[in-house]
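My structure is below; once you've seen it, I'll send some questions.
Heads up, one of the protein chains got dropped from this complex, but the rest are sitting where they should.
As written, the chains take the letters A and B, and residue 1 is the first residue of each chain.
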Amino acid sequence: MARLQINGATHEVDVPDDMPLLWVLRDVIGLTGTKFGCGIAQCGACTAHVDGKAVRTCVTRLGTVADRVVMTIEGIGATPHGRALQNAWLMIQVPQCGYCQPGQIMSAAALLSEIESPSDAQIDAAMAGNICRCCTYVRIRKAIKLAVSSQATAKRT
Amino acid sequence: MNARVSRRHILRTGAAGATLVLGFGLYQMRPASAEASSAGLALFAPNAFIRIDSEDRISLVIDKCEVGQGVYTSLSMLLAEELDVGLDQVAIEPAPPDEQLYADPILHLQATGNSTSVRSSWMELRRAGAAARQMLIAAAAAEWRVDPSRCRTERASVLDNGTQRRLGYGSLAATAAQQPVPQNPRLKQPEQFKLIGKSPLRVDLPGKVDGTAQYGIDVRLPGMLFATVASSPTFGGKLDSLDDSPTRSIKGVHHVVTIRAQEFDVGGYKLHLDDAVAVVAENTWAAQQGLAALEPAWDRGPNQHLGMDDIVHALEAASERGGLVARHEGDVDKALSTAATRLEARNYMPFLAHAAMEPLSCVADVRGDNCEIWTATQVQARAQEIAAQLAGLPPEKVTVHNLFSGGAFGRRLELDGVALAVAISKQVGAPVKLVFTREQDIRHDLYRPFYHDRLRAGLDANGKLLAWHHRIVGSSIFARWAPQAMRSDGLDPDAVDGAIQMPYAFPNLLVEYVREEPPAIPTAFWRGVGDTHNAWVIESFVDEIAAVAKQDPIQFRRGLLSHAPRALAVINLAAEKSRWDKILPPRSGRGIALAYVFDTYLATVVEVTLSDAGLVTLQRVVCAVDCGSIVHPDTAIAQIEGGTLFGLSAALWNEVTLRNGRVEQSNFNDYRTIRIDETPEVEVHLVPSRETPGGLGETGTVAAAPALTNAIFAASGYRVRQLPIIKSIEGLKRRA
Partner (left out) sequence: MKRTLSLMAAFALFVGLVLSAAAADVRSDLVQRGEYLTRAADCVSCHTAPDGKQFAGARAFKLPFGTLYSPNITPDANTGIGQWSDDDFVRAMHEGIGKDGQRLYPAFPYPSYTLLSRDDVLAIKAYLFSLEPVANAPPHNHLTFPFNMRWLMVLWDWLYNPGQRFEVDASRSHEWNRGAYLVEGLGHCGECHTPRNLLYGLDPHKRFAGAVMAGWHAYNITPDRTTGIGGWSEVDLARYLSTGDSPHGAAAGPMAEAVDNSLRYLSRDDVGAMVTYLRTIPPQTSNVPAAHLEGAGNAPISASRLPPADELNRLHASAGVRIFAAACTGCHGWDGRGLAGTRDLNDPEATNLVQVVLKGFHLSAARGRLNMPGFGAGYADRELADLVNYVTGRFGAKAATLQADDLAKRRSEGD
C-alpha cells in the first residue's frame, strides 16, 4: 500500500512499487489528464511534477515518489504559474489535437518556477523534451512569453 | 419533414418535451443514391441536424471527427452565424454512425479526411441555420400576430422590432417545428457576419489545457480491463506457440488472448489483421509487463527475408513498364525529340508512419447482444460495421461513441484498433480498453506508400519548357480503402492527385501511373494524401528545370502561371514577405514551393542554413495562403503552421524501413520528430477572398518538403532526390 500526495489530496494505492507513476495516475487513480505517448521518456506527454520538478511519469516508478508532492495538469491551475500558462494557452489558442498539451503546460510550469523570466534558449532547452505532433511549437513559445509577461504585470500592479 | 427525420425526432424527444428537429440536406449536391430514393429520401437526405429543445438547449450534431483541425468550432460557427446564436449557446454532439445521413459529398462516405470538412459544409450548414432561424421567426410572428418582417433575432431570441417583445428559441421550438421548411432560406451577406471571419476561442480548448478533455484513450468504465497487444513482428507471420505461464503469474494479469489473422471487407474497404497476442489486465502496466514476459514464438512466414532493396528494385523494375495514362496533352515524345535540353530525374519517397501523439486506442464492450465502442475514428459508420462483423451482431446493435482524437493524420481512417479491441472484449466478456504501445503503433501501422517517380522534361534554346513527362510508381491506397473510387481501368485517382491538376501551363504533358504493390506491407493515407508525394516530386523538378534554364525559381514559375491569378498572387505574396531577393550568406538558401490542393493555393518559402557537416537548420518559413472564404482565420493559420512543420519534420528525418520482413523503427528515438528547438519562425499570410472555402488541414504539409529541398539546393547546389533528407547528408557536406 503506497501513499501518494496528488494535487493536495492523499491517495492510497495497492499496486507494485515499480509501476510507473503514469499508470498509477491514469489507470488506478483515474487522473487521465496526464497522457501516454511513448513510454520511454521521449515525448513528454506524461509530464507531471514531483516536488515541483517536471518528471516523465512513464519512467518514474511509484516507489520513488511515495511521500513526495505530486502535481498533475488537473491541479496546476490552482498555482499562479499554472493559471497564467493556461490563460496564455487559451489567448494564443495553442492546442490543436491538444493531446500533448497537458505535458507541455507542466513542463512550462516547472520552467517558470525555476526561472521567472527564461531566455529563448532556456525555453527551447526546457521544452525540447515535449513533442507535439501537431507542431504547435510556434504558439507554445508565444504563450510562455505571454504568461511570463502577464505574471510580471500582475506582480507590478 | 420526412420519415427519416421523424425517426430522429422520436429518438431525440425525451422528457424535455417539444423539440424542434431540423434535418437538412447537408450535402444536396450529391446525386441521391438508389437506396436513398427507395427510402423516400431522394431530395431531402438529412445529413446532420440542429436540435433546439424547449429548455433553450441548442445542439449541433457534428459528423466530423475533431482531430485538432478545429472542426467542432468552425462547423458550429457556420450554424451559429446563420441561426443567430452565440457560440457559447451551442452544444456539440458527435454524430452517430450513419453512412446514409453523413456521407461526405467529396468522399462519398462518412469520413473526416482529405481536408473536406469546411469545404463540404460551408453552404449547407449555413442554409440549415438560416432555415431554422426563419422558422423560429415565423413561429414568433404567428404567436405575436405580427408580420415576420417586423422581427429580428439575436443570441437565440426572436425580437419584435415594434414592441421589443422577446421570445427565446426554446419556447418557440414546438411551434417552429410546425412551420414549413424554407427551401431557399436567405443567407447573410459577408458584411453581416458576426462570427465567420473572426477567431473566437475554439470550443474544444478549455478542456485541452486543464486536462479534462476526453480522448478515446481516457475512457473509463466500471469493471473495465486494460489490454495491450503485439502483432506478428513480420508481416504475414504466424503465431507458433505461446507459453503464457510467466505472464499469468504477474499480479493483475487476467487473460492472455490470441487473435488469429483475419480479413475484413466493409463495403469494399479491406483490412487484414495479422496474428496477434494480447494481455488483458487490471491496468496497462500489468498488461505491458505481461506482454513483455510472453515471448511468443512466431513463425516468421513468407516475408521473413523481405528488405527495402527488394521493394525498391521491384518499383524500379515496374517503372520500366508503361503506365495507365492519367492525363495526356499534346505530344510529349515529339516535343522531347526537338528539345534543346533534356532533363531526367528519379525520386524516391519512403514509407511513413503516422505516429499521432495519442497511440491508437479503443474501448470495446461486447456483452450479450450488445456492443459499444468508444474511440476516435475518422470513419464512424465503418467502425460500426467492422465491430458488428466481429461481434457477430447486426450493425444497429453497435453503438459508436466518437471522442476527441489525439491527432490522426489519416491513421484513424483505419479500423485495426477497433477490430482488435472488439475481438479482445468478445473473448474476455468484459469492457476492455486497448491501448497500442508506441512500438505497436509504429511497427503495425498502415503506411504512406513508398513511391518511385520518374520525370522527363525538355526545354527549347531559350529555356522555355516544351514537354513534361511524369511516371508515378507505387501502391494504390484506394484499391484497398475504397475500390469504388478507382477509375475503371485501375487508375488510382489519389496516386496522381496533384500531378494532373497542377496550376502550371505545360504545353505537352503526360502523366502516367504504374501500380506496384509491395509484398505484405499495408499502405494507407497520410496527411496530405497523394498530393504530398506529387507536390514534392513536381516542385523539385520545376525547380531543377528553372536552374537548368538559368532562371530564378520564382520568376520561372511566374512564366508558367500567367493564366492562374490566384496561384500567382500567393507566389508574389510569399516572395514579398520572405524578402526573396535579399542575398543570403553562403551555405544558406531559400526555396519555394507552390501547392494547389483541396481548392486552396499555397506558396511556401523555406529558408535554411547548412552546416559543414551537412546538417540542416531551418531558419524561417513564410506561407502565403489563398483558401477562399475563411471561417476561423486563427485556426486556418494554425493548420498551415502545424501542417508545414509536420511536413518539414517528415522530410528531414522520417522513413519506415523493413528488414527481414519487419519494421525497423519503433518509437520517437528512431522515428524522429521535430522539436521546439528545431522549429523556425513560421509566418502565415492569408489572402483575403470570398471564394468558396478550400481545405487547410493537409495543405501546409503538401508544400513543405519541396520548399525545403529546394532551399537545400539553393544553399548547396545538391538536389535531394530521396527522402528523408538525412540520408543525403554525405552530399550536403561542404566540399573542399
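As a working rule, contacts are C-beta pairs under 8 Å (C-beta built on N, C-alpha and C of every residue); 3 or more make two chains touch, one makes a residue touch a chain.
Computed from a predicted model, the values in this text were never measured in an experiment.
Across the whole complex, the hidden chain's contacts among the shown chains comprise A, B. Within the complete assembly, B:Trp653 is the residue of B:Phe226, B:Trp653 or B:Phe713 that touches the hidden chain. Among B:Leu242, B:Met308, B:Leu615 or B:Leu686, the one in contact with the hidden chain is B:Leu615. Within the whole complex, the absent chain has one touching residue among B:Phe541, B:Phe646 or B:Tyr671, and that is B:Tyr671. Taking the whole complex into account, chain A touches the unshown chain at residues 18, 40-42, 44, 50-51, 53, 55-56, 59-61, 64-65, 68, 111, 114-115, 118-119, 121-122, 124-126, 128-129.
Listed by residue number, the positions of chain B touching the unshown chain are 233, 292, 297, 300, 611, 613-615, 653, 660, 664-667, 669-672, 675, 677-678, 726, 729.
Definition applied: only the chains that are shown with their structure count from here on.
If you average the CA atoms of chain A and of chain B, the two centres end up 29 Å from each other. The touching residues of chain B, when paired with chain A in their complex, are 67-70, 199, 201-202, 204-215, 217-218, 220, 226, 251-252, 282-285, 288, 355-359, 404-409, 435, 437-438, 634-635, 638-639, 641-646, 649, 667-669, 673-677, 679, 681-682. Residues of chain A touching chain B in their complex: 15-16, 19-20, 23, 26-28, 30-40, 42-43, 45, 72-74, 77, 86, 89-90, 93-102, 105, 123-125, 127-141.
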